[in-house]
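Below you'll find the structure I mean.
Up next, chain A:
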Amino acid sequence: MKAAPALAACVAAAALLLPLPWLSVAPNRLLPGEPLSALAALGWLVAPPCLLLGLPALDRVPPTVAAALALAAALLLLVLTGGAAAERLQGLPPAARAGLGIGLWLALVAALVLAAIRMQPLALATRALLVAAALAALLAAASSGAFDALSLAVEYRNRADAVQAALLRHVALATAALLLALLVAAPLAWAGFRHPRLAGPVGAVFAGVQVVPGLALFALLIPLLAALLHAVPALRDLGLAAIGPAPAVIATAAYLTLPLWRGLSAGLAAADPAAVAAAHAIGMGEARITREVRLPLALPVFAAGLRVALVQAIGLVTLGGLVGAGGLGALVFEGLAQFATDLMLLGAIPIVLLALLADGLVRSAETRLAVAA
Partner candidate 1 sequence: MIAFEDVVVRFGATTALDGVSLQVGAGELCALVGPSGSGKTTLMRLVNRLVTPHAGRVLVRGEDIARTDAPALRRSIGYAMQSVGLFPHRTVAQNIGTVPRLLGWDRTRIARRVTELLGLLRLDAALADRLPGALSGGQAQRVGIARALAADPDILLMDEPFGAVDPITRRELRAELRRIHAETRKTILLVTHDPEEALELGTHVVVLRDGRIVADGPPAEIIGPGSDAFARDLLGGGQPALRRLSLLPATEALDATPPPPGAPELPEEASLADALSLMAETGQDRVALAGQDGSVAVATVLRPGA
Partner candidate 2 sequence: MRGLPPLLLAAALALLAAPFGARLLAQALGADAEPFPADRLAGLALTHAGLALAGVLPAALLGMGLGIAVTRRAGRGLRPAADAFAAAAQAVPPVVVVALAVPAFGFGLWPTAFALLLYGLMPVLRATVAGLESVPPDIRAAAVAIGLPPSRVLSEVEWPLAWPVVLDGLRIALVLGVATAAVGALAGATTLGTPIVLGLQNQNQVLVVQGAAATAALAFAAEGLLLMATGRRAGDAA
């Protein structure tokens, strides 16, 4: 048994067996509920998921089986908890809610970490297949009503349109910020490559931006943009406003310039000087060398910078909810303001999943590019 999977399995087991809040039944969506431990909520049904989580920690269990078991355990936990919630809510008024406790979240994260660790040696296609199968099973369980009694599902049913709109908006804001940052970083990276003396100051400025706390930069942009619009009213006609998507996209883009610029600069420098010299020697022109020698070597490095920037964009755009840009952050802050935990989770969970998805997708593209080069 290796240490890391064993640790994950132990955390999951502790969450299931210790008296941590697992499920709480509350009279409505805002009031705190009465917490129940996993043993109290599920009874002897904690045994099957415990078993499913113990097996993947054993070395003898092959990785594919182990990962599948861990994913199945996560799903089973949700289904069992959904069933227990439905049972508890029977006979209570319709406003009553069955919320998920820290214990369940801990067990779920541990199960997913366990699956991720055991998946590491598997081929990309196998991993994708496993994740797709798990998601299909999750959707099937959801559409059959297995989670209907859970507070989070109730909240989602009530706000489905808003959540979907916020998700799309979030992605749109992140993409816009990424493009804006690329527009700034790419020419500066090229300039720094041609004139190395420029690279130092440019890097220092981009690194300096990283020091500014996110909340401060987002907030500061409102008065700054207001002043700009005050001075140049013509910008208003272009649709620019001091509150809304503009400060969110600009502030997010400001943080993305550093990873993008670093990735682009490192990529341009990735070509072996000897290879470039050889290309010169056999009579290739500068443009041709860039196209045929520098770019193929640079692409995997670019992709790494792009991945960091994309993941950061998805996270940072969240603060846009504070400056009127909407997106999933708006749900988070609305939930925080109303003390409505479920609403907040409806915003926060998709952000984390989106970030992990983006990371995984670009990472697989990176490996493919690196192999091609």
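To be clear about the criterion, a contact is a pair of C-beta atoms (placed from the backbone, for glycine too) under 8 Å apart; a residue touches a chain by one contact, two chains touch by 3 or more; residues count from 1.
Quick note on selection: all candidates are chains of the complex that A comes from, given by their letters.
Bear in mind the structure is a predicted one, so any value in this text is a computation, not a measurement.
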So chain A is shown by itself and the numbered options are 1 or 2; which of them touches it within this complex? 2
The chain A residues in contact with candidate 2 across the complex are 2-4, 7-8, 99, 102, 105, 113, 116-117, 120, 204, 208, 210-217, 219-220, 222-223, 226-227, 230, 311-312, 315-316, 318-319, 322-323, 329, 332-333, 335-336, 339, 341, 344-345, 347-348, 351-352, 355-356, 359
